[in-house]
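A single protein chain has been omitted from the complex, and every remaining protein chain is retained in its original position.
Per-chain residue numbering starts at 1, and chain names A and B are given in the order in which the chains are listed.
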Amino acid sequence: MAGLHRTNGGGRVDRTKRLSFTFDGKAYEGFAGDKLASALLANGVHLVGRSYKYHRPRGILSAGAEEPNALVTVDRGRGRTAPNLRATQVELYDGLVAESQNRWPSLAYDFGAVNSLFSPLLAAGFYYKTFMGPRLLGSNWAWHKIYEPLIRRAAGLGKAPSLPDPDRYANRFAHCDVLVIGAGPAGLAAALAAAEAGARVILCDEQAELGGSLLSEWSVEIDGVPASSWVDEAVRTLAASSRVTLLPRTQAFGYFAQNFVALAERLTDHLGNPDPAAPRERLWQVRAKEVVLATGAIERPIVFPDNDRPGIMLADAARTYVNRYGVRPGLRAVVIAACDSGYAAALDLHRAGTAVAMVIDPRANGDSGLAGSVRAAGIEVQIGATVTATRGSQRVSAVQIGRAGTEGRASTGEWVPCDHVVMAGGWTPSVHLFSQSRGKLAWSDDAQAFLPSAIAPGQAQRSAGACRGVFGVAAALDDGFAAGRAAVGREPLGRTFKVTHDITDFRGIAGSHGAGARGSKAFVDFQHDVTVRDLKLAAQEGFRAIEHVKRYTTTGMATDQGKTSNINALAIVADHLGKPIPEVGLTTFRQPYTPVTFGTIAGASRGDLFDPVRRTPCDAWAQAQGAMFEDVGAWKRAHYFPQAGEDMHTAVARECRTVRSAVGMFDASTLGKIEVVGPDAAEFLERLYINSFQKLGVGRCRYGVLLNEAGFIIDDGVIGRIAADRFHVTTTTGGAARVLHMMEDYAQTEFPDLKVWLTSTTEQWAVIAVQGPRARDVLAPLVDGVDIGATDFPHMSVKAGRICGVDARIFRVSFTGELGFEINVPADFGADVWEAVWREVQKHGGCAYGTESMHVLRAEKGFIIVGQETDGTVTPDDVGLGWATGKGKRDFVGMRSLSRPDMVRSGRKQLVGLLTADPKRVLEEGSQVVEGLRPPAGTPALGHVTSAYWSEALGRSIALALVADGRTRIGTRLNVPMPDGDVAVDVVTPVFLDPKGERLNG
Amino acid sequence: MRFSLFSLARQALGGHARWPAQWRSPEPKAAYDAVIVGGGGHGLGTAYYLAKEHGLRNIAVVEKGWLGGGNTGRNTTIIRSNYLWEESEAIYELSVKLWETLSDELNYNVMYSPRGVMMLAHTIHDIQVFKRHVHANRLAGIDNEWLTPEAAKDFCPPLNISPKLRYPVLGAALQRRGGTARHDAVAWGYARAASALGVDIIENAEVTAIRRDASGAVEGVETTRGVIKAKKVGVVAAGHTSVLMGMAGVRMPLESYPLQALVSEPVKPVLPCVVMSNTVHAYVSQSDKGELVIGAGTDVYTSYSQTGGLHVSAHTLDAICDLFPTFRRMRMMRNWGGIVDVTPDRSPIIGLTPVPGLYVNCGWGTGGFKATPGSAFVFAATMAHGEPHPIAAPFSLERFTTGRLIDEAAAAAVAH
Partner (left out) sequence: MLLITCPYCCTARPESEFRYSGEAHIARPLEPATVSDDDWAAFLYMRTNPKGLHAERWRHIHGCGRFFNALRNTVTDQILKTYPAGTPRPGLGAPAEGGR
């Protein structure tokens, strides 16, 4: 397939390995080492995409990550499609399937191109000025119903995959002495220097092959060998060192504080048949002692009328395709050279057999050192000329040459036929990562570019080579080597590399070279179809800050983030406003440098690994029993235990009935547990909780309520005094970590005078609650060393003892209103003890119950759940817990706030019970409580239903609610308005069952 | 020049050469009746309503950088009003009503797109909280409805409702009138309309001091473009409020945090609505351009740096990939940060300050964009009359002394 467009030899492709691929369904061939772009060009395919707004035919502009036009979707089968990939980066493999985007029905005959007919209307910001009527339908109706859907359908590039991504992604953290970003001449030299000094080096580069611009050089020799061979030797040297990590196909995309750099490595996308189990990409999070930025520079297009036709390409890209890939993009080229790379391209193309019709240099005093060589090759050079118009529908066919500075006027210059136009507008240093690291940039008149000036505090880095304006192979090598030495704290050796055929003039020109005649368009941002006229219109309409221009015209906001367009846009706006470029400003560089796959950033964090699951020691048993689970914090808690044929309602009714009539067991292991120890432990709790603890006897328990300093309930739990200086504190399941942190805060910073130590014991204890009239009978045969009889072990007490031969803390507490115990055993014994208790429970006709029944049973008793009855705005008095406040306490956390005006006003919401007039009707939690019937919209609510259940014990529904002045409303009837009508409710005290607490005694 | 398809067509014939500047850029005058500090949507809107509703024409907006360059231009543009407390419902619903006619009001297409905002419930607690919202909103006359997981998927086809999810979707609250708008257009539209009413918009003027007379009352501001006198000064500066109020000796209950957002590369329409999940920390919609617009949480520490850690946006992408497994191969195109000013109860502060003549509108935290029109409307009334607009009154600075907080976050466990 050495067709018209392949050179006869040379380049770094492997001509012995042919690869077949398809583009838009048509089969082509390329070589191993090709990019999709080079392979397409080798087949004479230039038209590869359609532009965003006008759907103009577009070709391949560049040879790298900066590509704005050649975006394709690569389809690897089910769920493995990837839209918006740059053909210039996609490595060819056998069987690759690529599709063009943003066209219908086909790339060559795209219906969307009718947009071009309306293009005079589609000027910058046109959508802000129209699509608003007609008023009759409401000013927004037409936009939302008609225009927006049309615009949405027309916009967008590729299609998102329609199936879940089956691939996996890896993640690695790494440390190194020197991270070198970019493996061109500066980066390779820096890595060599740092490695020579024995440093741990990571060298990354976005390309498949290390070498950067050196891979595109043909005639350059370094230290007596061709650049390409020098690269091979340098890479061999680096690879041989165990302290060097080479990362090709790895883009450094984010530079964060303190030398923290994120890299995205592509692992399998270049393979024809990757192992489906292998990770597709890997995120590297590197903390480097020193960073060397060797990120190079990007060539700028030249802004002339209709500069977007397929076949028009950057000079650097043309050189890369010819020299590196052995591809002649065209047969007859015109070169527009505003710097040396254009002249070098002319020579390279000429050598490779492309007829170079003409080199034109738009600089009035353009005088390249290479002009002589170009002329010597028989190529005409015109200085002070430019292109004033182009022709060609799906490929450029001719350009018109005119004098520079004829902006806006039709030119009468000669038409030069060609199928390839090469432009060298000058080079923009890639300062993206430097800027991301919050380094300061300064405009350099000399370089006509923004260059790094001050490094941000906390970053240890240096830039080397073209990214700091040091151009040319020799200078970049020397600069990189010195930077590598400096990064490891060594003096520069003064080493210089001997380089031949180097080029040194990269400055070029920026801005517009003529908007052209009416009907033509001089593009600045190719992907977003932003023209010189758009930029000028924005400035004319008062958008003078460059950020405003960017947002109004959308220049620089496409997937290439303006890599080829930003400086031209800035120069055009500056020129229009008559201001120097630095006064117009520079838009901010943000990560990522190039787009990064969501999956790469998310890594393995999916499914159960999204958030670690916490399970109790009794969890496996519950699973085996067929329990249904609910998420509470990170825990999985058994929600209910359905038996055959039971739904949740019948299961919960059965569980509740069994607990009240016999006995039930419940896994309370998720409750937070904190061991509070020390001579001042009681005083400490006294200051934290609203309750009194000083006088709590050893072996006794108290229900503790914890507020924040604002006076609102944030946690509660039973606290047992194990010894004079030792308390067993329990917290809510969700609040455990928060409460411990808060306790530590007070212990360490507010009350450092108190001798108290805190230890989280949540996972140390498995907790089994046994509740019901037969609870004591269940436990009696299992315990030893402890009397659990009624007299010796009253309600709200705690004892150390043994159960099933295991040391245990046994609490006599009840969250159901029944005779109850909570057994704490070391977690490792939890499952065995649970099984033993379960056997006893079964003997007494008992059951296991889940969180839903627990909620019902406690609601029947009017016990609150923090987070359900409370919502961060509720005080102890609001929920009827004023009684728990220690008498005569001077202070506790939140106490002062309870006397603020709003806390003592009337009208606060108070906890009450609600009974529906229809006992079968269970209210909906969250429903609103009002006074009158059929409240009109806007009626203020008196409060809301916090809990509502079917109570099996009462044979009717019950509810708890927070209602304004609720306690004074007891005995009255209120209304809960629902979509299907009002529900009458009677306000009652919030204790529905056994108000005297007689059931606690079994 | 009025914007319309007709004027656009006529200008197109003339090569668009005659479009005037959308707002004037005058030199600052020595004195104004009122000065608004902060040229974001809230500040520009305040100036607009002061001029339009209250007849004040001698007004300036001073902005230290470019209009809309703060949180107005950095947010994820979510609009909704399904808040829990009646005070919040009032101001956010006023906003939604104003959004519905804002393009017409300003003669500027702000692209309000009521495509529906869906908030996902992943736990039983979430269900209780969201149903409480639904019932409260229904009583207030604000649309908000409960969807089963299947109904949520019907409304948003790419949503993963598999029960095997780490936090499965158990249902959702949907506000159909919620949606998005074009953030920059809001700032520009208000600026253009205010300028047309005579408001002076002064960019690149950073306030360096707030001047007070012998009685302590405000008499003007010092800026990098000179001293500007005014008896009424309204500070509408989001993350920078503490610094500005400090110039007048007023301490604020505010902390400024970085808030990150990101967009994907544009793709064809794939996500028809806004989806929010507080439990797994993800907010996502698709812009008209085709980008997925994704909001992350705030970083944990206060900062004015407009950046944040990778781990914060990574956490959000974890959640997005779990909820939308088809988005996993999509690519992040741009990530940025704003500075959000957060109050202790996560509700804004709108009103008078201890300094006579000094007004403040701040504390919108992560949810200010949606409130832009309503906030500006009630703040303008407050400044015009020297007393709080009834809807603004509950959002006074005094509430932190009395304890009458409006705590959406604690009550709802829902970020704004």
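Assume contacts are C-beta pairs under 8 Å (C-beta built on N, C-alpha and C of every residue); 3 or more make two chains touch, one makes a residue touch a chain.
Just so it is clear, the structure is predicted and the values come from calculations on it, not from any experiment.
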{"item": "Touching the absent chain when the full complex is considered, from B:2, B:164 or B:251", "value": "B:251"}
{"item": "Of A:458, A:805 or A:979, the residue in touch with the unshown chain", "value": "A:458"}
{"item": "Hidden-chain contact residue, picked from the options A:608, A:750, A:807 or A:918", "value": "A:750"}
{"item": "For chain A, residues in touch with the removed chain", "value": "256-260, 285, 287, 438, 456-460, 709-710, 741, 744-745, 748-750, 752, 890-891, 895-897, 900-901"}
{"item": "Where the unshown chain meets chain B, residue by residue", "value": "240, 242-243, 246, 251-256, 300-305, 307, 309-311, 344, 400-402"}
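By our rule, only the chains that are shown with their structure count from here on.
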{"item": "Intercentroid distance (Cα basis), chain B paired with chain A, Å", "value": "22"}
{"item": "Chain B residues within the chain A interface of the complex", "value": "3-5, 7-9, 12-13, 15-17, 19-23, 25, 65-67, 69, 73, 86, 99-105, 107-109, 111-115, 122-125, 128-136, 138-141, 158, 160, 164-167, 182, 184-185, 188-189, 203, 264-270, 280, 286, 288-290, 305, 307, 309-310, 313-314, 317-322, 325-336, 344, 399, 401-405, 407, 409-412"}
{"item": "Chain B-touching residues of chain A, taken from the complex the two chains share", "value": "79-84, 120-121, 123, 126-133, 135, 138-140, 143-144, 148, 151-153, 155-165, 167, 254, 256-257, 260, 262, 285, 438, 518, 533, 537, 540-545, 547-548, 551-552, 554, 559, 561, 588, 590-592, 595-599, 601-603, 605-608, 610-611, 613, 630-632, 639, 710-712, 867-868, 871-873, 897, 900-903, 924-928, 930, 935, 937-941, 944, 977, 979"}
